[in-house]
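Below you'll find the structure I mean.
All protein chains of the complex are present and in place, except for one that has been dropped.
Naming follows writing order (A, B and C), and every chain is counted from residue 1.
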Amino acid sequence: MVKLEDLKKEATQILKSGKVKYIIGYAKGAAGFMPIPAFISDPEDAENLTWNPACVHNLTKFIVDEKKRLKKEKKPDNRPIGIIVKGCDSRAINVLLQEKYIDRDDVYLLGVSCEKTGVVDEKKLAKTLKGQRVVQIDFEDNGNFLVTTESGSEKIPAEDVLAERCIECKANFPVVFDIVFGEKIKRQVDKPFQSVETIEALSQKDRWKFWKEQLDKCIRCYACRSVCPMCYCDECVVDTISFAVEPDTSAEEKAQKIKWIEKSPNLSENIVYHLTRAMHLAGRCIDCGECERVCPLDIPIRFLNKKMEKDAKNFFDYEVGFDPDQPSLVSSFKDEDPEDFIR
Amino acid sequence: MKKKTGVFVCHCGINIAGTVDVKKVTKDLAKHPGVEHSEDYIYMCSDPGQNLIIDSIKEKGLDKVVVACCSPTLHEMTFRNAAKSAGINEFQCEIANIREQCSWVHKDMDKATDKATRITRSAVERVQGNESLEPISIPVTRRALVIGGGIAGIQAALDMANTGYEVVLVERSPSIGGHMIQLSETFPTLDCSQCILTPKMVEVSKHPKIKLLTYSEVQDVSGYVGNFKVKILKKPTYVDPEKCTLCDECVRVCPVVTSNEFDLGLTGRRAIYIPFPQAIPATYTLDIKNCPGLLPIACGKCADVCDPEAIDYDMKPEIIEEDVGAIVIATGFDLYEKENLSEYGYGKYPDVLDGLQFERLCSASGPTQGKILRPSDHKEPKEVVFIQCAGSRDPELHCAYCSKICCMYTAKHAMLYKHHVHDGQAYIFYIDIRSGGKGYEEFVQRAVEEDGVIYLRGKVAKIFEEKGKVKVWGVDTLSGKDIEIDADMVVLATAMRPSDGAEDLAKKLKIALDKDGFLAEAHPKLKPVESVTAGIFLAGAAQAPKDIPEVVAQASGAAAKAIAILSQERLFHSPNVAKVNLNLCTGCGMCVDVCPYEAVSLKDGKAEVNEVLCEGCGTCQATCLRAAIEVKNLTPAQVHEMITASLGG
Amino acid sequence: MEKILQKKSFPKWVEKLDAYEIYSPVKKDNTWSYEIINTPGDIELDYPNAVQAPKKIINPQREVVLEFGRSDDDSLEVTEVLPEEKSVVIFGVRPCDAKALTLTDLVFSGDIKDNYYGKRRKQTAIIGLACNTPPSPNCFCTSVDGSPHSEDGFDILLTDLGDRYFVKSLTNKGNNLINLGKGLFVAPKANEKKEIAKIHADAEKKLKRQVNDAEKIPPKLKEMFESPFWDEESMSCLRCGICTYLCPTCHCFDISDEVTSVAPFKGYRIRTWDNCQFPDFTMHSSGHNPRPDKASRLRQRIMHKYQYFVECYDHYQCTGCGRCVSKCPVGIDIIEVLNKVRDYG
Partner (left out) sequence: MAEEFEPRIVAFLCKWCSSAGSDLAGVSRMEYPPNVIPIQVMCSGSVSPLYILSAFKKGADGVLVSGCHPGDCHYIKGNFYARRRIALVKGQLEFIGLEPERFQMSWVSAAEGKKYTEIIKDFVNTLKPLGPQTKLRRNP
């Protein structure tokens, strides 16, 4: 089990010594049981750090933010940022390294092991508890969660309330870290693509019915894009205007922003948006599942990425985020790549 | 800014107008946004047609032009030149292919007209996004590099040097001459190979424009057409050719005997040696691999006896850097490995030889002074079996390709054998005889008719030694009979393969290999001497098996191609190259990974395109996650508009 | 007009409204959403609030405002497209969302009339449901001049009395709707009126979250424009648009032209919601962006709601529905932010 006290101790120490500029971790929110991302620079505040099954966020997104901030600063403080990473999050670090977006020295990784479980799916939890309001959720031994509600505490088997991504997780232990908390426990994942396979098993007609309904709901709040640590482009295909404007950019050039996707939240535009997003993440998505978690309309976005992950694995034997030195999926090929679909 | 595009629709007589309602296309395009002028004409490529375009540009102030006509491969240049002569940038002219891709392949007039309209609209949308570009100009280093000093390299080097350009000729062995210098006589004329080659070798060594670097290897090549930078490793020979008087004293005292590669192991040589008497440069080489040691303490005998003090144990490898504008690769061939042909007892039985060994046996300068004696007991063989396609044309076990020259040289071998051993009998096992070439078929006939060579169509099943004979079991597929020959000697027409190190060299030069490992030409028909990389040309058997006249012809072809570059002060390169939007680039380097030409590199964390190397393929464009790199005049924005125009309406 | 309607009579009343297009909260997968319903039985009023406020019906995310095209003689033809004429009833609207409409009215139906919004608003009747229990753990309507039984913006407000509804009509539109169900409604008794008062008072007590002394916030904000506060508060902001797109009061829009065909040239001009949290919201074509970072954008959201709007219209542009708090992926909690603003400095 991850000992929170150890984590706090290390955090205090690295802040005190000035080894890191600040630490990105989890802290208790103002209301409810869901922790919030915390940015801690005062060693005394390290006390606020928390670690529990509701630490769902992939904090590596904020490394991207930091990187962007630094670029604008005249005298940037280039000390590393301490960041708490779960297994999945650490894979995101590897992808950012692979894409040379960050250097290994930019981060000091405080790894946490998910051991036998993972993080909770808020919706599943609410369903299981039938409306009881959760106050606190903690890891327990033997793959259970200890849930405290307004009416008392109870043990719940983690698998009942675990986020889907954790059920199909390939990295319950960080793949890259500077210090790690918790044990490395081998966990067998028998069906890493089961969620995708359930969709694939549908007839083509039913698949379309499913996706039409789901993607019709999209209001294009772009939370799925915004939460993704891989979505760090300065300009996005959905932006209505070019951000890359120079003093000599002509009005015509500014107007030339390609409208691959119109602003109308219509089905066709939503599909192009979501498929483009998925393609953009081909060989990059590390399945932290954040896109799906944050979607206010509950669109199962993760399926699209997972499908991509599955094809990359099956067709090209490519796995994301385990090796920062491998060439990326779409900038490499093998002679034996499948081509039976090509006439 | 309002665009003023002119659309010119060609009838091509009835070639287009027969299927496409040209008037309708013209009328519909007149209404297309941005189109100022739309006109049709019977033959747009004719002088009056071109003048019509030029006049319209001038009169209506058009700034962009689309010509709807035949394939751009035919008249793109024509119309771009016309546009240029009317005062607009040539890249403001695009072609809509409504002949090959429309009128010639459809019958329904309405549908073909609709399609032609869409194709033309799409071209209009494209041209409206074009920027005016100027060809990229590159200064040319007017010298050439030739890699390989066989007949191909020699010929190419001489041709270029004789035209007046400096040539650096690099040969990895101690002497130039290649395999040709090992041959005895050449088919179909049976003239002496050494006699015709040595004058050329001497010419190379004396040529003021040729810098000969033997015992040297190309280590690294960077740059691009017109401006290559080459690093050459010159290995130490430990003998100063200037001082050496060729007295041969050193050889006499050298205690080491090793296999002589010039005679393919049929004789031995010393650790210090001259490859063959006519070697160019005419000097000795100390073979460090076989020398007991460079310290005088280890041996030092050769240095002791060398009066002119030509031997220098302290000689070091040297890196020579050369700037050249063009490169000819003539690395030649090697024979298919012995180990791969064990089924013929090759490498196992001393009297089973390969073709080159047999050449040495026939050669007056060879191990037997031109007498054909078999290696095992130095007796004259009375029955000799020649086996063609040893390793060739055998996709299952060996090489799938035909080595091309074996039919002819086997006929030659059999003939030479008969000329040496009048009472001997030559048998040739063959699959079929390929004797395409001037005088070749007659040559084969002569072997059969005058020299009584017995051709057996079939394959050899087994070869084994028994009682001093090499027994050959085979089948004559014409008669269906099993054949057993108690031969004294077997000669294999071993397959040719690309020479050792060709693959390595191809990597250094960033040129492609074909599936058999030979250097790949840019186009099998139209660009047989060009590699896929501009400025690098191919000559000789490095590209494919071929005989001497073909090699010489290709070498001259490659030289001519190289001269075409060297003769210019500047080269021009298509400006349809990739450009980076630095604002969007995050420096992930995926474009660098995918670029087939290494034209993209990372500089200060951003991608940078070397416009001279870039061929504008756009693979980077599709790969870039940030839309930060795009190819000029075929940008995603343009393609987007083209898609819209193709489908819209 | 105050009436009592038995719950079992409710579907019968809805049946009488067959001339109307009827919206009601519907459960789709796990979320509630306002949808057009076909049979009265589809109406469910026992629900937590919908993810999207009924704003999406009155002020749809995307609206075609005009169509354009090039005619045969090459002239440009423009046709205005107005909302379809129809009568609409929305059931189950919560007081916070109805109040939000009154705030949007100030913007779109004030000095400058917006035809599209105005027309829809006029042809739509809002039938609400008072909150007996707060539908969300983050409700804080009472802190921003609202209440679980606020009547603002409603044509009719229902209060759940177990087996029956207390029905209060607030407008002529509401009266007409009740009249259509003549015979189904009875007059309330005095004790029922008392019961209502108690339910309403209890509901207020059940609210867990609040911003005390909210009136101190607007003047405080006025001084905080340059404060580093915004940088700190926005550290975890992702720049997504959930908070504003789900907000019942946010009403910013963008106008763009979508070309559907180049030949013949045609397309339409659309109005879509826009979002102050997106980087392109204030991007100038010069390349300058006055709100270049998430801190300035978070500031804008808070300032607009609790200062500028108050200055202009004397109302908070917030009704305390708590959606932005519940749905924020990183737990940016506007209640907390407001409390901090109040106590700042």
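As a working rule, a contact is a pair of C-beta atoms (placed from the backbone, for glycine too) under 8 Å apart; a residue touches a chain by one contact, two chains touch by 3 or more.
Because the structure is a prediction, the values reported are computed rather than measured.
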Residue among B:K4, B:R118, B:K200 or B:R360 that touches the chain left out of view: B:R118
Hidden partner chain, touching residue among A:L4, A:L70, A:L146 or A:L267: A:L267
Chain not shown, touching residues in chain A: 196, 199-200, 204-212, 215, 237, 260, 262, 266-269, 271-272, 275-276, 278-279, 282, 303-304, 307-308, 311-312, 315-316, 329-333, 335, 337-339, 341-343
Interface with the undisplayed chain - residues on chain B: 71-73, 97, 99-102, 104-108, 111-112, 114-115, 118-119, 122, 512, 515, 532, 576, 594, 596-597, 615-619, 621-623, 631, 634, 636, 639-640, 642-644, 646-648
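Keep in mind that, in the parts below, only the chains that are shown with their structure count from here on.
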Central subunit by CA centre of mass proxy: A
Chain B-chain C separation of Cα centroids, rounded to whole Å: 73
Inter-centroid spacing, chain C versus chain A (mean Cα positions, whole Å): 31
Intercentroid distance (Cα basis), chain B paired with chain A, Å: 51
Contacts with 2+ other chains: residues of chain A: 243, 245-246, 259
Parts of chain B lying in touch with chain A, wherever the complex brings them together: 1, 129, 581, 583-584, 586-591, 593-594, 602, 605, 623, 625-627, 636-637, 640
Parts of chain A lying in touch with chain C, wherever the complex brings them together: 29-32, 34-37, 39, 57, 61-62, 123, 127, 133, 217, 219-223, 225-227, 239-241, 243, 245-247, 249, 251, 254, 259, 262-266, 290, 293-294, 296-298
Partner chain B, residues of chain C touching it in the complex: 70, 74, 259-265
